[in-house]
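Pasting a structure here, questions to come.
For this depiction, one protein chain was excluded, whereas all remaining protein chains were kept in their positions.
Just so it is clear, A, B and C label the chains in written order, and each chain counts residues from 1 on its own.
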Amino acid sequence: MARIVGMNGDTAVAYAVKQADVDVIAAYPITPQTIIVEKLSEYVNNGELNAAYVPVESEHSALSACVGASLAGARVFTATASQGLALMYEILYIASSLRTTIVMALGNRAFSAPINIHCSHDDAYAVRDAGWIELFAENVQEAYDLTFQAFRIAEDKNVLFPTIVNLDGFILTHSLEGVNVFEDEEIPKFLPPKEPVNPIDPEKPVSYGPLDLFDYYIEHKKQQAEALKASYPHILKVFEEFREFSGRSYKPLKTLSMEDAEVAVIILGSAAGTVRDVVRKLREKGEKVGVVSLTLYRPFPQEELVKVLKGVKAVAVMDRSYSYGSPGAQLFMDVAATLINVRDKPLLFNVIYGLGGRDLKPEHVVQVFEHAKKVAKEGEVPEKEVWIGVRE
Amino acid sequence: MSNLNLIKTVKDIPPEEYLAPGHRLCAGCGAPIVVRLALKAVPGPKIVVSATGCLEVATTIFPYTSWKVPWVHSAFENAAATASGIEAAFRALEKKKGAKKPKIIVFGGDGGTFDIGLQALSGALERGHDLLYICYDNEAYMNTGIQRSSATPKGAATTTSPAGRVIPGKLERKKDLIGIAVAHGVEYAATANPAYPVDLYNKLLKAAAVKGPTVIHYYTPCPTGWRSDPSRGIEIARLAVQTRIWPVYEYDHGTWRINIMVKKPKPVEEYFKLQGRFRHLLQPENKWLLEEIKKDVEENWNRLLKLAGLKT
Amino acid sequence: MKYKTWKDLPIGAVIPEPGSSVEYKTGTWRTFKPVIDQDKCIRCLLCWVSCPEPSIRRHEENRVSVDYDFCKGCGICANICPVKAIEMVSEL
Partner (left out) sequence: MIEVRWHGRGGQGVVTSSELLARAVLREGKYVQHFPEFGPERRGAPVRAFTRIDDKPIDIHYGIYEPDIVVVIDPVLLSTNVEGILSGLKNGGYLILNTTKVPEGIARIAKEKDLKVYTVDAHKIALEVFNRPLYNTPMLGALVKATGLASLDSVLKALEERFKGEILEKNKIAVKRAYEEVVKYEV
């Protein structure tokens, strides 16, 4: 029988990590993720979770310890946000290149300066090139569900990449919603204990992380690139097995009313639901609008996106971040690159919204659709970059 | 400690080697000597974690490794943190699956220990992970080409503390690594030197026997960075001790001991003249710096005598 | 040496063969080579313990020999030998 528990996003993630019977947690507190590590230390100190909690002295050491622990064969978890992620940056690439299976919750928060503790996707995007798998939760239930799936994906022998669950800072981390939770004894059916591949073993001495020069480095990178691409069908398989296990369905792309949409929004994270709500209302008025949100951000679901955008005339790609000096913000560039060689592709423009926790209200979404309709109608993009909800 | 099989001569050191030749360290490098001995001294299963540095790059040039034990390298400043994670993982897996926890040995150079890695080391020492941290100190960033570190001794010329007309080399004193380690409450910390292999080996035995963090600060001759004759590395190492420039001592469960007592120190000039990095100190215009160094050496020796409960 | 393709390499850039650096001979780095006078040698093992490679081999009864495949000719052994039983001889 379903058991609904009221939890905020952080608590839900911590609860899932506990139920996943993680072996090692190494993390450093940072808003808005702190509740996660507080909860986990509480579980460990109360004997509810048999794991080693490593209270490191920095995020750099947090991820470094996770790399070591993962190589040693442990199921490993960390959580961070914003500046903490930035401090981990060096180790992000190492974690992926050594093919560790770390799972990280990222309570998405804006980068300084000026310092801000609220939601932007700066940190999520900072990982985009680092070889991690990235999932985005749109609500607290998804944050809970995706945490289990992240462990399955990361540890899958056909995947072996560290995996991030993104959840919007405060909007999800600190919001309480009803979560349909599993009973502890059900979990192993979906998530059995980790079976490490090639772990550190004194009986089988392997050297991890050697010096690699021009005679091999590019081969190793090509191998890593292909492996991340090849993980895609296995991620889909995990989603499918989770559906069988829980009855809740996850897909790389979540779409609403895209079948005959003429204009569409593409978006990540908690604001997707707000856009869907607006789409439902505009559809009632007969407007051919639709919305696509990405549960899977890396590897980027290119083929599916091309498919769902077929026949769409104008697309607003919404970024909760900015890429200074770039031809577009991060998701915009992903979408643009995905469509570049497609015939009859939609016109694209980039909407910058919600930086530092600025609320995305339904009226903002209506403005975006108005803009998109204009682009579709006139067949040209007067402004490639539109900031929404900013005082002019 | 009493049940330790401390050795009396070099002949008592086990013959098995866990570091293979074919590595690309410079001829005459002092680093592999401590590696060889540490891998012999630490009993049972072991894992090595290396910070980025000479030892790391020269022993694991893909597709070859010199290591016959599991070896992990992640980055420059995080060896202690990476080792913490490995130790924590084996601790957890030991509880859950009964897998025996190996001993973790960490090797960091002076850059990776005194400077960029000090925070991670401090964290690991404070948290009390069961690991033996060995700093192979060649007194500058040798991997990147002889740049000053906070372990570079006063007076030494490096490429970022050159012996200039106005500033004749490094003017700051070397950090006290053992003091830092002891301040964290470690049970065992010691300096060691390749000219005294029996002392070095016994210290590795003592450190390995502690359940918890221990630190060995190892003097590492570097002919390339010191501009010295590769064949004279051990001789220079011995002179460092005999001039009292590099005292060999230990902190052992609350007790300080000077292991190599130097009753009549040799003049520091004897040590300096064998190394290009110090040669400018022997010029008349730099006499003030030489005198300052002599004073420092005496001060440090007296400090250690005091710690060891001996008369100055 | 035959170079492997990206498909053939073990994942994560690991080196699964312990001590494989013995395939790389550093003996060619030498200009002078140590030659041990076995009659003078007192089997103290100071050369063995101080060799950075290690390329001084230790045999029964603590006899030693030089592994010229790896000896880089640093001369530490000759310098440290208390009875001057090791001589550095030019390779040229």
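Assume a contact is a pair of C-beta atoms (placed from the backbone, for glycine too) under 8 Å apart; a residue touches a chain by one contact, two chains touch by 3 or more.
The model shown is predicted, which means the values in this text are computed figures rather than measured ones.
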item	value
Touching partners, among the displayed chains, of the absent chain	A
Omitted-chain contact residue, chosen from A:Leu172, A:Leu331, A:Val368 or A:Val386	A:Leu172
Residue among A:Ile4, A:Ala230, A:Val342 or A:Val390 that touches the chain left out of view	A:Ile4
Contact with the hidden chain (one of A:Lys39, A:Arg276 or A:Arg298)	A:Arg276
Of A:Arg283, A:Lys361 or A:Lys374, the one touching the omitted chain in the full complex	A:Lys361
Absent-chain interface as seen on chain A, which is shown	4-6, 117-118, 138-139, 168, 170-172, 174-178, 270-271, 273-274, 276-277, 359-362
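Quick note on the criterion: only the chains that are shown with their structure count from here on.
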item	value
Chain pair, A-C or B-C, that carries the greater number of C-beta contacts	B-C
Whole-Å gap separating chain A and chain B, where each centre is the average of the chain's CA atoms	43
Rounded Å distance, chain A centre to chain C centre (Cα mean)	52
Distance between chain centroids, defined by C-alpha means - chain B, chain C (Å)	23
Multi-partner residues of chain C (at least 2 other chains)	4, 13, 15, 18
Set of chain A residues in contact with two or more other chains	98, 204-210, 212, 215-216
Chain B-touching residues of chain C, taken from the complex the two chains share	4, 13, 15, 17-26, 29-30, 43-46, 48-55, 58, 62, 67, 69-70, 72-76, 78-80, 88
Residue ranges of chain C in contact with chain A within the complex	3-7, 9-16, 18
Residues of chain A defined as touching chain C within the complex	97-99, 160, 197-198, 204-210, 212, 215-216, 219-220, 222-223, 226-227
